[in-house]
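What follows is part of the complex, with its chains left where they were.
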Amino acid sequence: MNIRYFAWVRERVGVEEEAIELPSSVVTVADLIGHLKTIDDNHAFAFEDEETIRVALDQMHVEADAELGDAKEAAFFPPMTGG
Amino acid sequence: MVVEATVRVQAEDFSAQSEMDTLTAGRRDVGALVSFTGLCRDEAGTLAALELEHYPGMAEAELDRIASDALKRWPLTGLTVVHRYGKIRPGEQIVLVVAASAHRRAAFEAADFLMDFLKTRAPFWKKEHFVSGKAETWVAAKADDDADAERWIAS
């Protein structure tokens, strides 16, 4: 799955984008976050306060309990501050 | 008559007048035109620039979704949203919404609604660069903005 990061989540992880093989145990967004946190300290730091982080699957906002289904891209970012 | 919103996400500056002109050109059924322009403030001289990051593709898609909601909710004759990204300096323009309708209430409400949801749902993030040279910081989302967006859910 393609994973993208934006704003301070991107800065903490240290990459904009990465392709990750997911174990079959990863079903929901929450599972995905749990998996990403195990990658290294940077990922763990980025998701430290995981309640704050917003998620999009294939460019649509979703909640943490959403199933990944056949989404090709997941994106993680802080609350939006545009406008 | 199906009205389509115009949504653009771009680094370049925009002209409110030219977007307004596009919504009224050749028409005689537009009675009200409301524009909102968001500009970069210098925060009492402390801010050197804002750096606007966005999620390409999703930014346009989300603005399209918000604009479609507005078109369903109010009888508009036209709706335009332009949001910039990249480095923006104090006094420069960041975002534009123009809503056109036969009547003023629809145009006012649609523009107001669009800005509220754009603030809380469109994937843009602002980083502040300071005049003093102190470390850049990401702007924190405001609880006020969430409250503003929620006004439209009850009504």
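Should a chain be cited, it is by its letter among A and B, assigned in written order, with residues numbered from 1 in that chain.
In this text, a contact is a pair of C-beta atoms (placed from the backbone, for glycine too) under 8 Å apart; a residue touches a chain by one contact, two chains touch by 3 or more.
Values in this document were obtained by computation on a predicted structure and should not be read as measured data.
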Stoichiometric formula of the complex, labels as displayed: A x2, B x2
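FYI, only the chains that are shown with their structure count from here on.
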Gap in Å, rounded to a whole number, between the CA centres of chain B and chain A: 26
Residues of chain B touching chain A in the complex: 38, 52-55, 57-59, 61-62, 83, 94-95, 115, 118-127, 138-141, 145
Complex contact set, residues of chain A against chain B: 4, 6-8, 56, 59-61, 75, 77-83
